[in-house]
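This report concerns only the one structure given below.
Removed: one protein chain of the complex. Kept in place: all other protein chains.
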Amino acid sequence: MDKMKAAIFIEPGQIILGEKPVPDVGPLDALLRITTTTICGTDIHILKGEYPVQSGLTIGHEPVGIIEKLGSEVKGFQEGQRVITGAITPSGYSNASLYGCGAQCGAGTPHGWKHMGGWRFGNTIDGAQAEYLRVPDAMANLAVVPDELTDEQVLMCPDILSTGFGGAESGGIRIGDTVAIFAQGPIGLCATAGARLMGASRIFAVEAVPERAAISHKMGADHVIDFSKDDPVEMIMELTDGRGVDVSIEALGRQETFEGALRVLRPGGTLSSLGVYSSDLKIPLDAFAAGLGDNKIITTLCPGGKERMRRLLAIVKGRRVDTSALVTHHFTLDEIEAAYDLFGHQRDGVLKVAIKP
Amino acid sequence: MDKMKAAIFIEPGQIILGEKPVPDVGPLDALLRITTTTICGTDIHILKGEYPVQSGLTIGHEPVGIIEKLGSEVKGFQEGQRVITGAITPSGYSNASLYGCGAQCGAGTPHGWKHMGGWRFGNTIDGAQAEYLRVPDAMANLAVVPDELTDEQVLMCPDILSTGFGGAESGGIRIGDTVAIFAQGPIGLCATAGARLMGASRIFAVEAVPERAAISHKMGADHVIDFSKDDPVEMIMELTDGRGVDVSIEALGRQETFEGALRVLRPGGTLSSLGVYSSDLKIPLDAFAAGLGDNKIITTLCPGGKERMRRLLAIVKGRRVDTSALVTHHFTLDEIEAAYDLFGHQRDGVLKVAIKP
Amino acid sequence: MDKMKAAIFIEPGQIILGEKPVPDVGPLDALLRITTTTICGTDIHILKGEYPVQSGLTIGHEPVGIIEKLGSEVKGFQEGQRVITGAITPSGYSNASLYGCGAQCGAGTPHGWKHMGGWRFGNTIDGAQAEYLRVPDAMANLAVVPDELTDEQVLMCPDILSTGFGGAESGGIRIGDTVAIFAQGPIGLCATAGARLMGASRIFAVEAVPERAAISHKMGADHVIDFSKDDPVEMIMELTDGRGVDVSIEALGRQETFEGALRVLRPGGTLSSLGVYSSDLKIPLDAFAAGLGDNKIITTLCPGGKERMRRLLAIVKGRRVDTSALVTHHFTLDEIEAAYDLFGHQRDGVLKVAIKP
Partner (left out) sequence: MDKMKAAIFIEPGQIILGEKPVPDVGPLDALLRITTTTICGTDIHILKGEYPVQSGLTIGHEPVGIIEKLGSEVKGFQEGQRVITGAITPSGYSNASLYGCGAQCGAGTPHGWKHMGGWRFGNTIDGAQAEYLRVPDAMANLAVVPDELTDEQVLMCPDILSTGFGGAESGGIRIGDTVAIFAQGPIGLCATAGARLMGASRIFAVEAVPERAAISHKMGADHVIDFSKDDPVEMIMELTDGRGVDVSIEALGRQETFEGALRVLRPGGTLSSLGVYSSDLKIPLDAFAAGLGDNKIITTLCPGGKERMRRLLAIVKGRRVDTSALVTHHFTLDEIEAAYDLFGHQRDGVLKVAIKP
């Protein structure tokens, strides 16, 4: 049995580069030879022990690779094609998948409803920070990358772009809306791009790091508010003449950003929440208009599946969004522990890293 | 100037039957001679001082009456017609009204966005618990009652039915959904009727008062869970084989019902909140799937306007819903202080009272 | 190899009871032993040569049966379970399936978009009017029938109920809408039930056959207009005081019903079309308001997949709709040629037949 290198979670505080067998391929699977992958904020939660996974699991859920081998029942693809799959891999056949909520797909369960069941790579099965990756339910998940696009150009599609756009989509942004986005990390920046792409007439971003603020403008923000200098809620209410925004997007996962996102809403406005929270949230009575404000709070887990990926690839190919500025650092897979160190400590202005086996 | 009787808020703890001039009618107004009205839970909040209104205000927002006089610019109606208006009276011309959110209509403000601005009767202007009522923006708000319906049959339309149905509508209930409704007061009962009317295949209601449980079954509930005997969250999860419900409706305004409504949701499910809360809410991290459950929380203020009223009247006329069982007691306007006493203390199995000048 | 009986299309005018091998089961398939099936209007189109299928094909797309055998990769089901599958069998993994349009799923094609690609039984693969049926993509399509329901009670779910409800759903019927349904065959009757289930306040059905009119009232129609006596467009406009209906549903597939359904719409109303047309349609300029009426015309192919079936079964189990009156005649599979004769000529008040091997 062939061996491969992989980033393996050992215990809280320890993700190491180790060796594992190259995965077998079942009838519905595909085996990818990874050409580029990256590290996500969620992987740092795993590293820190804030999100529990089994010891020995390969981490990572953002793959670009070449089809090395296809399962006996997989039709519609050929070995040698360059593909991506989403971070979330819906089965297609679960009840959740069949009702348009594949991110919540608990593939093997009878009812098919299970929170976050669609997230499998680096969560319930071995992930993408390795030389090879087994993709389950390959027919529902492989999306061929157009030749003219580089790995780096599509590296944000599996998670960051899908999630960021998902935030804008769940907000139901319409032509002419005013939108506020709290935090401009990779997800927040893509939410800004999504808001711009959906026709927002005015976009306020909240971010204190100057490099991120600069990219935020490139992604479509009209005003970037430095919360270390100004109160973002006051500033946004002032800039909207007291009206508030139609849609706000929370992209950090903290009480203060959640609460800010709620307070800047106009009556009838929507808070679209993307952050992964780590403690209970409080909804202040006044910010919630005692429950009478006709407001919506909507949470979104990264949408996956090959059709979602196909559409995101079309957006990149059509030059509607350029995420290349988000890839700030490059590493080989051999250097992945250093990559975790840099990314985990947010050093050197890192946004996303590209990792190549 | 003619005088009339009216239920007047004096100070917390005191709503009295007093005397006021019959209102003048401006060019866009209508004057109604009230034939039947009722008391709402919100009026009790006002009585207790939990919701602030100005001393001297006439209370009440649920009118059935006869058009006594029309303003000079009001077209499309005649004096003598029997009409209702919604508890919420959108102007029609505010920005909020023009974008389908009339309940949040701040009629006179330049931008027209102001929380709860559409609620005027017994809030910012004199209300319906009186012999006469001035209806602002009459062309947007008067709805003619079909002759074959009694006042009692349509008395729930202005608020209770509109709000209850609004909860089902905001939940986006589809044919085949499973729905849970927390609390079966008048609003919760009408939410149950709304869920049934929209095609829910299975409806769980949570209520401990036996009389309300009995009416709940009539309104469409399949199972009524007595929370004083069983844990409603456990019971609903068990009855759905661990799947949870597609939509839950909160109809009380308390942390425990809000939290229960969140916990019984399937991944991707929607919590539709109708309650008027009186303190901050907590969203427990686990019940919220750390923000990754693709859930929605939607609040709804009673929809108003004449088209909404026309549609509700059509529902009653078409015998789709019968709310007559909700009117448990009758009073004259002269007895309104006794009516407040009964209703405020929820004595004698009261659900709603009918009050006739 | 075992043999079985099957209704086989030979050539236009000829569907015979013949013999075929019991199908093999691939890794993703299930084999059902049919316990009850039925004949659809579409099968009559095939019989008459109006819809082309290959000679030798087994006809039928409405199966109730017992799982006889499961493919090696099929999880979540057991042999011996009683199940249905929809007439339309989306793969789950096609692009169309993954974007919520499984009825149009061209399972094996690279892009997965191909008109009516989701209809396979009795169209592109052998169908259900046989002793055994091979179900492709079984994990996406099998739905377990609750024990307390008979075969006859669930026989309409695979096609008739799913299509009829689909017409109401595509119309976007809301609480309080007025709805007109043109033709009350099995599909039209289920559309009527669907309109009622979604909260229509008033339902007009158009039908000249007295037996069908009688069932129409049972399914929820308020007025049944006999088009052989009255002009349905005039009648509906009169009954709505010239306003027209919010939603009309076409359930026959003819120019005159399509045109009638268009003419009764209010400005901004929706025509939901279910009929299978057999010639070009004309949109009269005046009925279309020259393209300025804010109208919608929406066509719907029977939604399929196991989650759709699960929801329909829940509706039947919850006693929301009773389709048993639609099954007017019973035959054995041996008598299927007689059944075709009766059903094809619409003799003896037939609505739907139950056929048991």
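A, B and C label the chains in the order they appear, each numbered from 1.
One rule holds in what follows: a residue touches a chain if its C-beta (ideal position, glycine included) is under 8 Å from a C-beta of that chain, and two chains touch if they have at least 3 such contacts.
Predicted, not measured: the structure shown is a model, and the values here were computed from it.
The chain omitted from view is touched by exactly one of B:35, B:95 or B:124, namely B:95. Taking the complete complex into account, C:96 is the one of C:96, C:128 or C:312 that touches the chain left out.
Checked against the hidden chain, the listed residues A:21, A:56, A:199 or A:349 yield one contact partner: A:199.
By the touch rule set out above, chain A reaches the unshown chain at residues 165, 168-169, 174-178, 194, 197-199, 201-202, 222, 310-312, 314-315, 317-318, 320. Taking the whole complex into account, chain C touches the unshown chain at residues 96, 99, 101, 103-104, 111, 113-117, 241-244, 253, 266-268, 273-285, 288-301. Mapped onto chain B, the footprint of the missing chain covers residues 26-28, 72-73, 75-76, 90-93, 95, 97-100, 102, 108-110, 112, 137, 139-140, 305-308, 310.
Rule of thumb we're sticking to: only the chains that are shown with their structure count from here on.
The angle of the rotation carrying chain B onto chain C, fitted on C-alpha atoms and rounded to the nearest 5, is 180°. At the interface between chain A and chain C, over half of the residue numbers appear on both sides, which makes the contact a same-residue one.
In chain B, no position touches at least two other chains.
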